[in-house]
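Omission of a single protein chain aside, the complex is shown with its protein chains in their original locations.
Presenting chain A:
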């Protein structure tokens, strides 16, 4: 069952940017695309232990700040070496002026 957790405010992320969100011992990355829609993925790159929230958002891609690996943060697809493993994505919804991330009850 999905549990909705408040991650940040609507204005905390500029369009085409990303924010780190830590919860329950896990780290997530919350994205806002150029059109203003929100998305969420695991916070750490699947290649090495680097937080994606320090990376650059370009359109619908996030670039790892250390190695130039890229993911589509809307689908989680790994797009460019050295990343080979897809990124886990999470549902996101807007409730009032807050952004919520949907996590399984165990998370």
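Throughout what follows, contacts are C-beta pairs under 8 Å (C-beta built on N, C-alpha and C of every residue); 3 or more make two chains touch, one makes a residue touch a chain; residues count from 1.
Here, contacts and distances are computed from a predicted model.
> Which listed name, "ABC transporter permease", "Fatty acid desaturase", "DsbA family protein" or "Acyl carrier protein", is the one UniProt assigns to the chain that has been left out?
UniProt protein name of the non-displayed chain: "Fatty acid desaturase".
> Pick from A:42, A:63 or A:100: which residue touches the chain that isn't shown?
Residue touching the absent chain, from the options given: A:63.
> Which of A:47, A:74 or A:98 touches the chain that is not shown?
If we include the chain that is not displayed, A:47 is the one touching it.
> If the hidden chain were put back, which residues of chain A would touch it?
So the residues of chain A touching the unseen chain are 17, 47-50, 54-56, 58, 63, 65-68, 80-82, 84.
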